[in-house]
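All protein chains but one are shown at their positions in the complex.
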Amino acid sequence: MLFKVEMKVNIPHDMPAEVAADIKAREKAYAQALQEQGKWRHLWRVAGSYANVSIFDVEDNAELQELISNLPLFPYMDISVAPLCRHPSSIHEDDR
Amino acid sequence: MLFKVEMKVNIPHDMPAEVAADIKAREKAYAQALQEQGKWRHLWRVAGSYANVSIFDVEDNAELQELISNLPLFPYMDISVAPLCRHPSSIHEDDR
Amino acid sequence: MLFKVEMKVNIPHDMPAEVAADIKAREKAYAQALQEQGKWRHLWRVAGSYANVSIFDVEDNAELQELISNLPLFPYMDISVAPLCRHPSSIHEDDR
Amino acid sequence: MLFKVEMKVNIPHDMPAEVAADIKAREKAYAQALQEQGKWRHLWRVAGSYANVSIFDVEDNAELQELISNLPLFPYMDISVAPLCRHPSSIHEDDR
Amino acid sequence: MLFKVEMKVNIPHDMPAEVAADIKAREKAYAQALQEQGKWRHLWRVAGSYANVSIFDVEDNAELQELISNLPLFPYMDISVAPLCRHPSSIHEDDR
Amino acid sequence: MLFKVEMKVNIPHDMPAEVAADIKAREKAYAQALQEQGKWRHLWRVAGSYANVSIFDVEDNAELQELISNLPLFPYMDISVAPLCRHPSSIHEDDR
Amino acid sequence: MLFKVEMKVNIPHDMPAEVAADIKAREKAYAQALQEQGKWRHLWRVAGSYANVSIFDVEDNAELQELISNLPLFPYMDISVAPLCRHPSSIHEDDR
Amino acid sequence: MLFKVEMKVNIPHDMPAEVAADIKAREKAYAQALQEQGKWRHLWRVAGSYANVSIFDVEDNAELQELISNLPLFPYMDISVAPLCRHPSSIHEDDR
Amino acid sequence: MLFKVEMKVNIPHDMPAEVAADIKAREKAYAQALQEQGKWRHLWRVAGSYANVSIFDVEDNAELQELISNLPLFPYMDISVAPLCRHPSSIHEDDR
Partner (left out) sequence: MLFKVEMKVNIPHDMPAEVAADIKAREKAYAQALQEQGKWRHLWRVAGSYANVSIFDVEDNAELQELISNLPLFPYMDISVAPLCRHPSSIHEDDR
């Protein structure tokens, strides 16, 4: 089941550089692990911003909550979620 | 070059049913042609709405304008566009 | 899987009264059928408005889209959807 | 008398971890006590967020204010309230 | 139990004058009847607008819905509602 | 001359508790003095919030500014003001 | 007593030209009469729009309501009002 | 050439009182100097707020930028600007 | 003197096609005449929309109002204006 997830990162200006670097490194590792598992199907940067557009592929709402709330950057992001489903005009089989 | 495009359809309530049906049929044919050409990479319905989330793959801004402005439903939609590019944490080669 | 759905009804002022009455009667029958099937778990009026707050219980996003887009009042409502899941502090077993 | 209450938690980034943990523990105990008393009828997590959707069942507006303003997280939340009442199409006796 | 209710009137420009006059006359009679019953405690015009600020005094949310949804102008107004209760600094006994 | 005034309190999280307590005590004394003078005609808590709805009765705009800008909590509140006047449907003599 | 009033004109597209011309002529005559009486102290066009910024000088809120609600264009304008008073840094005697 | 300028002051809560007092004193002197030069034609307080509505009379956009960006409170204000010009219904010669 | 002007076109759905075509033809001729005179310095389509971003070069606010209010599409557009001036980091002489 697919969800569009948009994340905008707002790192506090007074966060020490090494703390921020550590969080970002853990975020990257976590994001790549979820991509390898097929849970995080697409991940794009929005050009001109510190934000992304993502497509998650999860079992249900509970799994979506578990995956997102464990993002190392979760406390520092504005996140919006939209549930997706198959569009009657889609010809792509995996646009479920 | 990828763009996220979100479209929300607002058919006027006084549009005759056969006119609406004709526009929607042409919209579907056009959307499927663009998908076959690889220009309209993803097309999802937003659950609970008459709206979609799409990913377009175009040469440049001009082609994006040409494709979108020729949508049969173009005069009846609220459309928003976000330019996308590769995210440094993506592992998918086609998340350009 | 639960979703909070909020619906605000905007009947066009120039809709003939008997057309509106027919749509509302079909909406009521449809809403009651979905409640009997357990798909529409809660349905409340928002006091002072022509709007409701609802809880839907569906298999997945696709079923949510199917149920909502078939509402007779669907073309005349502003609808917003939020995916829900179990809250770690809930003590109610059916607050899934 | 029912109210829909939505709460979004915004813990300040500079709050010491043990202070936050203490507030959250007291919040959980308080929320569960109110659920046991039947005052907090439903409590759901909004998937992908640090937010909830709740249904309160209170005597009157004054009791709603008393219950909400005593939430340990009250100073750190954006809260919105909507008064609910019976919907004429509801078939559930307790959707008052 | 008190509620602040704000109403903004939007009469459609194509409503015949005599229809509008009839609705407004019935609205006035209804508003005065509710004031006489003590249900509509205060009614002020917002200067420079076709809008009012009102204080309703009702038994519960259901009565608020019944009173407001029966306003002759109800289909033509944007209405917002806020539940009120006693303020700890109030010295007026009837600011319940 | 009446004004509706809405105030939402936002105490900074890092304000020492005794400073906040002192400001609130002075706010309460000031609010009660203005009520006794008849300047602050109504004061209600908005249920579920740290906010109030008030009706001020002043000589003119300048007095409104003087009374509000001297509130001890003035630097910590979002405040909105609406000028009121008699509504043609009001039956209450003091709904001026 | 001064108020800033901002008015944005939205003439319905289907209003016959001669009706619009008549309303605008009456609006102009009314605006000039109020200026001659000193009630409408300033009237500026906002460049690039069909809107104005005005300063009204009235006895009280009731007179503001009377003057604005009698504008021939009143049903076709979005209007916002802000009460003004003397600024402590003003050196102009008539910036009351 | 006239511009309407609206300024809302947001002094940070942790600014030392003597720093704030100094900035405000310099702001007042600067505002009065510009008024004496005829550049700042009107300055009103918005009643119930720490905000003003002003009319600037400048040579061009560049001078507007120079005057506003040199305000001692400039870093602490939300500022909005609207270009004004003569209204065809104005009878005041200096409502240019 | 430069202004950024953004225009979004909203042709009413019930405007006859030949009326719309005539207005658009006159709009194009007018836009090209202003470009030839150097008044309309830049004109870009916003990709994916029926909107443009423009740079106007005018004598003053009054000329801006005259040019924009005479656009044949003026009654059918949402228009926003921002006054521009030289940026201290610009190296382009004509970025006045």
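Labels A, B, C, D, E, F, G, H and I are assigned to the chains in the order they are written; within every chain, residues are numbered from 1.
Throughout what follows, a residue touches a chain if its C-beta (ideal position, glycine included) is under 8 Å from a C-beta of that chain, and two chains touch if they have at least 3 such contacts.
Since the structure is predicted, the reported quantities are computational estimates derived from the model, not experimental observations.
Peer 1: From the touch rule at the top of the page, work out which displayed chains the omitted chain touches.
Peer 2: Within the full complex, the chain left out of view touches A, B, H, I.
Peer 1: Among B:2, B:55 or B:71, which residue is in contact with the omitted chain in the full complex?
Peer 2: With B:2, B:55 or B:71 as choices, the missing chain is touched by B:2.
Peer 1: What residue numbers in chain B mark contact with the hidden partner chain?
Peer 2: Considering the whole complex, chain B reaches the absent chain at 1-3, 60-62, 64-65, 81, 83-86, 96.
Peer 1: By the contact definition given up top, give the residues of chain A that touch the hidden chain.
Peer 2: Given the touch definition above, chain A has residues 11, 13-14, 45, 47-50 touching the missing chain.
Peer 1: Across the whole complex, list the residues on chain I that are touched by the chain not included here.
Peer 2: Interface residues of chain I facing the absent chain: 2, 4, 27-28, 31-32, 35-36, 41-48, 52-53, 55, 82-92, 95.
One rule holds for everything that comes next: only the chains that are shown with their structure count from here on.
Peer 1: Which neighbours do chain C and chain F have in common?
Peer 2: D, E
Peer 1: In the chain contact graph, what is the shortest path length, in steps, from chain B to chain F?
Peer 2: Counted as steps through touching chains, the separation is 3.
Peer 1: Please state the rotation angle, between 0 and 180 degrees and to the nearest 5, that superposes the Cα atoms of chain B on chain I.
Peer 2: When the C-alpha atoms are superposed, chain B turns by 70 degrees onto chain I.
Peer 1: Give a one-word verdict, same or different, on whether chain E and chain G use largely identical residue numbers at their interface, taking over half shared as same.
Peer 2: On the two sides of the chain G and chain E interface, the residue numbers are mostly different, under half being shared.
Peer 1: I want to compare two interfaces, G-H and C-E. Which one has more contacting C-beta pairs?
Peer 2: Between C-E and G-H, contacts are more numerous in G-H.
Peer 1: When the centre of a chain is set as the mean of its C-alpha atoms, what distance in Å lies between chain A and chain E?
Peer 2: Computed value for the inter-centroid distance: 45 Å.
Peer 1: For chain B and chain C, what's the span in angstrom between their mean Cα positions?
Peer 2: Each chain's C-alpha centroid was found; their separation is 27 Å.
Peer 1: Please set out, as single numbers or ranges, the residues of chain C touching at least two other chains.
Peer 2: 2-3, 14, 45, 47-48, 61-62, 64-65, 81, 83-86
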